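With one protein chain removed, the remaining protein chains of the complex are shown where they sit.
For clarity, chains are labelled A and B in written order, and residue numbers in each chain start from 1.
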Amino acid sequence: MSLWDGVCAVFMVAGAFFCLAGTVGVLRFPDVYCRLHALTKVDNLGLGLVVVGLALQSGSWATALELLLVWLFVLISSAFTCQLIARAALRRGAAPWTGRREP
Amino acid sequence: MTAALLDACLALCLPLLAWLVLRTESLSQSVVLFVAMGLLSALAWARLDAPDISLVEAAVGTGLTGALLMHTLSWTDERPPDVAARARHRPWAVVAMAALTGMLGWAVLSLPSDDPGLTREVDAHLAESGVEHPVTAVLLNYRGYDTLLEIAVLLVAVLGARAVNPRSERTTPEPSRDPLTGELFRMMTPALLLVAGYLVWVGEHGPGGAFQAGAILAGGGVVALLTTRLGTPRMSSWRVRWALLTGPLLFIGAAVAPLFSGRALLEYREAQAGTVIFVVELALTVSIAMVLWMFFPGMRPARAERSGKEPS
Partner (left out) sequence: MNPWAVYALSGVAMFSVGLVGLFSHEHPVKRILASNIAGSGVLLVLVALARREPTGAPDPVPHALVLTGIVVSVSATALGVALARRIARIDATAKAESTGASDPEAGGGSA
């Protein structure tokens, strides 16, 4: 394994870590807004770091560009869907978590 | 080793998720789980060297079906809560199904394990089919009648779906007050059109084709329905009718034409096969996109908000 592979591996493991952290957040966080916050970390950082690792590993500019495009589109759609879900939840009256335990 | 682990993991997760989908009491949760299952099965298809199916699964099987089911949940509040989504416990059904699983599993495992199927035959005649991608050759040349009948099924389904719900139910969405909605559609439209065009073109020699492209276009149409003022297309419009019919009509024309020069149904001339298939695919893309888009009934944002407490 060369140094280059090592760098790619570091990126991908970091990405996998963010995916894992985001998933734990989705499962554990108290309300829909916090869960969305955790989820966007998966899309932005998790996928982004995995894409960087894969693009460095791919060995061709065309493939690297395609991978970055995938990330870009996921970023756009996740930014919008996150906003829309949060707005729909707010409109339906889902109260944000305030840090106090339910009685 | 890693690959075998991934395969085993996917193969275990799929039935588990399927069970969870049916087990979960909240309908919206089970739809979300269903979408997750669909995405995992897209992965499984990629692992089984079926990129065409993976694309269609991600776009149609998961994306459009998920959106359709999610959208359906906006009317389930009409159902009285006592007809809940809970399963009735029927032990005999579980026992019978376990027996069926065993039998089917045994039957599958007793099949010869290195049967190439029809790969050789398809490869041998690929040069005559007019395209280079074997799946496209099977879809539009060797077994073109399957695809032709499938388009008929799609048309019947959309007619049926529109016929059972009278027009008065299909309200157009109220004008959006949201600065965000619509922006997504505007940003994504050029990319959607580009991807759809590319998929039709690439179908000739790689994974892609009319189904994938039509599904992508329909997905864009659904985003437009959900985020812009654009209403559902009306069946009474002539443009809609022609868009629905171009694919089937052109395909029927291309299928019947060889009969007049003494050949069999769908037996294209070798020199023209590539062009004929490309034109038919283009027309099918339009019709498939239209059909899939028409499956979405109008929005009901006003009512959904009015009834709106967050179910917990």
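Descriptive notes on the structure:
In this section, a residue touches a chain if its C-beta (ideal position, glycine included) is under 8 Å from a C-beta of that chain, and two chains touch if they have at least 3 such contacts.
Since we're looking at a predicted model, the values are computed, not measured.
Within the whole complex, touches from the chain that is not shown fall on B. Touch with the chain that is not drawn comes from one residue among B:Arg143, B:His205, B:Arg229 or B:Arg269, which is B:Arg143. When the full complex is taken into account, the listed residue touching the unshown chain is B:Leu292, out of B:Leu184, B:Val200, B:Leu226 or B:Leu292.
For chain B, the residues touching the absent chain in the complete assembly are 3-4, 7-8, 10-12, 14-15, 18-19, 21-22, 27-28, 30-31, 34, 37-38, 41, 44-45, 47-50, 52-53, 56-57, 60-61, 64-65, 68-69, 72-81, 83-85, 87-90, 93-94, 97-98, 100-101, 104-105, 108-109, 111-119, 122, 134-135, 137-139, 142-143, 146-147, 150, 153-154, 157-158, 160-162, 164-165, 169, 211, 215, 288, 291-292, 295, 297, 303, 307, 309, 311.
The definition used in the following text is that only the chains that are shown with their structure count from here on.
If each chain is reduced to the centroid of its CA atoms, chain A and chain B end up 27 Å from each other.
Taken together, the chain A residues at the contact with chain B in this complex read 73, 76-77, 80, 83-84, 87, 89, 91-94. Listing the residues of chain B that touch chain A in their complex gives 178, 180-181, 183-184, 187-188, 191, 305, 308-310.
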